[in-house]
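For this depiction, one protein chain was excluded, whereas all remaining protein chains were kept in their positions.
Labels for the chains are A, B and C, by order of writing; each one numbers its residues from 1.
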Amino acid sequence: MKVGILGATGAVGQKFIRLLQGHPWFEIEALGASERSAGKKYKEAANWIEDVVLPESIKETIVKNCDPDEFSDVDFVFSGLDSSVAGEIEKAFASAGIPVISNAKNYRQDPTVPLLIPEINPDHTELIKKQTFTKDGSGWIVTNPNCVAVPLAISLKPLYDAFGIEALILTTMQAVSGAGYPGVASLDILGNVVPFISGEEPKVGPETRKILSTLEGTTLAKPHFPVQATATRVPTINGHMISVTAKLEDPPANVEELKAAYTNWKNPIADLDLPFSPNQLYKLHEEEQYPQPRLHADAENGMQLHLGRLRKAEVFDISFVAMAHNTIRGAAGGAILNAELLVKKGFLK
Amino acid sequence: MKVGILGATGAVGQKFIRLLQGHPWFEIEALGASERSAGKKYKEAANWIEDVVLPESIKETIVKNCDPDEFSDVDFVFSGLDSSVAGEIEKAFASAGIPVISNAKNYRQDPTVPLLIPEINPDHTELIKKQTFTKDGSGWIVTNPNCVAVPLAISLKPLYDAFGIEALILTTMQAVSGAGYPGVASLDILGNVVPFISGEEPKVGPETRKILSTLEGTTLAKPHFPVQATATRVPTINGHMISVTAKLEDPPANVEELKAAYTNWKNPIADLDLPFSPNQLYKLHEEEQYPQPRLHADAENGMQLHLGRLRKAEVFDISFVAMAHNTIRGAAGGAILNAELLVKKGFLK
Amino acid sequence: MKVGILGATGAVGQKFIRLLQGHPWFEIEALGASERSAGKKYKEAANWIEDVVLPESIKETIVKNCDPDEFSDVDFVFSGLDSSVAGEIEKAFASAGIPVISNAKNYRQDPTVPLLIPEINPDHTELIKKQTFTKDGSGWIVTNPNCVAVPLAISLKPLYDAFGIEALILTTMQAVSGAGYPGVASLDILGNVVPFISGEEPKVGPETRKILSTLEGTTLAKPHFPVQATATRVPTINGHMISVTAKLEDPPANVEELKAAYTNWKNPIADLDLPFSPNQLYKLHEEEQYPQPRLHADAENGMQLHLGRLRKAEVFDISFVAMAHNTIRGAAGGAILNAELLVKKGFLK
Partner (left out) sequence: MKVGILGATGAVGQKFIRLLQGHPWFEIEALGASERSAGKKYKEAANWIEDVVLPESIKETIVKNCDPDEFSDVDFVFSGLDSSVAGEIEKAFASAGIPVISNAKNYRQDPTVPLLIPEINPDHTELIKKQTFTKDGSGWIVTNPNCVAVPLAISLKPLYDAFGIEALILTTMQAVSGAGYPGVASLDILGNVVPFISGEEPKVGPETRKILSTLEGTTLAKPHFPVQATATRVPTINGHMISVTAKLEDPPANVEELKAAYTNWKNPIADLDLPFSPNQLYKLHEEEQYPQPRLHADAENGMQLHLGRLRKAEVFDISFVAMAHNTIRGAAGGAILNAELLVKKGFLK
């Protein structure tokens, strides 16, 4: 299938380009960016920051405007657009009959737009049918969650199924790549911790609750557990770490029962053999000093969810840490997996 | 007054040496370390890691064994001993009539030993009178808390007084200097987070509760609030950051009332003019991105407690971050302030 | 004396503000910045990045345009202006009779403008008399060198005097603060080395040769030694390290003679007791692992020059490393010391 990438010169766009190299189903056909970049060769428009060489085929590609008319030959687009422009542009593409697999936040809370993590809420794709961008349903939008909500929701799903969730308190330690490029100034973060990330904390509760919602007919029934999050930035490159303490409705009797929730959990898309699906979604680290961003973020091509320090808590019921690659599992890689699921489900064809 | 330093070649011992340079009341008279170091000049026995030049007067000092007989001419000792040996040695000094102001953990939970933070629980010094190391009461031990319990207890005290505390959930982001030297391997922490620090979490609740205890007669009445802590290591040099969410007995109506607990709080030792006492104990940062370890740990000679992000919480009642210099306020500097209080109270003379 | 600061909101301007707090001779009277900042309170115009609290007196100061008419009540100005605007603005101030002590590069190679390091070439102040900005000589410009040329020239001066210099090969390892704020992106430098700094290498030779020039009458006679420099950025905060190998005209017989060049060197301004002058200009570290930026850059208030690894070389004659605080000794602190010398010499009054 031929794909376009919107916001192709930004950090998320670059990650899309990198991850799609050699993809068995998807081929990059068109790259879109801002007016400033449009008309230039990609190698001149982008400041390539990935740690692999810019693919030759991409170097010479002429960047287009993010205008659906210029993307008539793609089957769908990935959007790594900045939220300041994503709202209008993504709507224009969907309205032109071009499906949008978006990493932007703009439509995440739209009740007809899936906030999709294939292993967690694959049935939410049904919401697409309620979208009205086009009369024939050919254009629509699917989003992936924020890079903190992704590891949080994945780490909670088996607990939610097994024990129910009543409340969450968490602190994040987020990598600098989450802020894009140039992003965080080195003077702010070298040998330092910044205890605040603008706009981050308000997303965590609403997105996590939407992801864990039950589809009733064509409507999501959302859970009501409150979430208190403190988002901090630390000097790591990739991999957001989150430290979670949870109150459960029906807590496990011991840590073995707690771990069993993960080992017994059935991955609903295991049989689909999606290319970006990790072989093992949950890596439960037994060593107390694990997981660590630098050692584990890249495991299973950055698509694995790492859990550690699972234990009973003195306050509430349980505590654990979770970690996942923020720009792969938590952004571009997650969006590609979303597209793969949507192919298998027949939405993309 | 003439002071000795036990464990003088270690990281805490070095910090004692540095901080005592130019102290108006205390002069270093003797340095004690392990058998391996005893008999050597300090400059040969120690691998000096402080970022100031090793004082000339110390360089040539011959290191002694940690034997009370070799410390007969000191008025008291500071102990930066490792806990593997501190139990026996500190007992020997106290039994020999030499007061011990200790940073080690060994006697922190002894019901007759104050776990002292001068601004928080100065009356706990009364416990000293119950100690029986010597018949005449000339030898005794006072401890300072763990480097996480220090900022936690200080940050909680005004809240405890104003609103009561029912439960705490916290995550720490701790600096590498807390592990001494060589301590944390660079391969473990560069660009990384380690979500576990051996032995750290179990200290936090018990020490905090002891510090916040009420002295009833000569006995401490301890509060009962549970504490759930996750201790992590991050690549910062100095300054432990803690992210706290608290359930209060009688929570403030809004953030202004919350802040007022700090601004209205009366420092019980303000009138004593202790040399190591910060002018302003609580620095309430209004900027959301503050406090930061690299920018603020050294403020007020490393003795200030930094608060930020004070806010109402969706779960429990309030959240905030606190940060203090772990090897000054949280270790050697705190111990020196303890000694200063004990002079003013007449225990040291 | 009343001083103004041009470019007051930038990184160098902030350093001027910080360093001038409590200065015995100079008081900040006016702050100038770009049109965007002019008219605002300083605390609103600047993103304060220093690790001390923004002084209260500065917070409320209204920022002015960099227009000499608005600076009529200052005795002189420090310029931390960006080179893109420094040329015009500094000329305007000098022409208006307001002396300019500049950190910008624009006039560094002007044959009538001293490129001044007080301990190294104090007599170069005589060049001022050749400047023609004003008829009465009341307005003039003095510059300080680039943050690499400063430690290089200082470290070379005793060698130049004792042995002569024929050629230099050097590699720098420069701190991120040298790029201002936001400056170097954390994604570029965390756990990394960048082997190029735009515009840096071409300054090193010409500036070093001008600093080491001999004043003949009112003209500088420049030495001719070639300099080959490779400038790299490393993840340090403050303190530029340079690794130098030098060919000398009349090399020392051994390392003792080499060190003696430093210990025998007479500081020509030692008797002036300038407030920003370090007690000991040259710190010769004997430990092979020293100097280190994190441990030593702040010594003597950041005004000391650190030397290490002095040794005979297999190629050329000698090798050593030199290190100094790049934004203090190499920028704002150096400029303040320049002003102090100019006061003592009667140029500022």
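Quick note on the criterion: a contact is a pair of C-beta atoms (placed from the backbone, for glycine too) under 8 Å apart; a residue touches a chain by one contact, two chains touch by 3 or more.
Predicted model only: the values in this text are computed from it and were never measured.
As a test of the contact rule: which chains in view would the missing one touch?
Per the touch rule above, the missing chain touches A, B, C.
With the full complex in mind, choose from B:189, B:307 or B:342 the residue touching the hidden chain.
B:189
From the list C:134, C:171 or C:219, pick the residue that touches the absent chain.
The missing chain is touched by C:171.
From the listed residues A:295, A:321 or A:335, report the one that touches the chain absent from this view.
With A:295, A:321 or A:335 as choices, the missing chain is touched by A:295.
From the list A:31, A:45, A:141 or A:190, which touches the chain that is not on show?
Checking the options A:31, A:45, A:141 or A:190, the one contacting the hidden chain is A:190.
Touching the missing chain, which residues of chain C?
With respect to the unshown chain, the touching residues of chain C are 167-169, 171, 173, 188, 190-196, 198, 205, 226-228, 230, 232, 234-237, 241, 243, 245, 288-295, 308-309, 313-316, 319, 321.
So that we can see where the missing chain sits, which residues of chain B does it touch?
The missing chain touches chain B at positions 49, 176-177, 181-191, 235-237.
Suppose we count only contacts with the excluded chain; which residues of chain A make the list?
That gives, for chain A, the contact residues 51-53, 190-191, 237, 294-296, 298-299.
Throughout what follows, only the chains that are shown with their structure count from here on.
Same or different interface residues for chain B and chain C, judged by whether over half of the residue numbers are used by both?
same
Which chain's centre, taken as the mean of its Cα atoms, is farthest from the centre of chain A?
Between chain A and the rest, the longest centre separation is with C.
Return the distance between the CA-based centres of chain A and chain B, expressed in whole Å.
Chain centroid spacing, chain A to chain B, equals 42 Å.
How many angstrom between the C-alpha centroids of chain C and chain A?
The separation of the two C-alpha centroids amounts to 47 Å.
Calculate how many whole Å lie between the centre of chain B and the centre of chain C, each centre taken as the average of the chain's C-alpha atoms.
40
Residues touching two or more other chains, restricted to chain C: which are they?
Those would be 190-191, 237.
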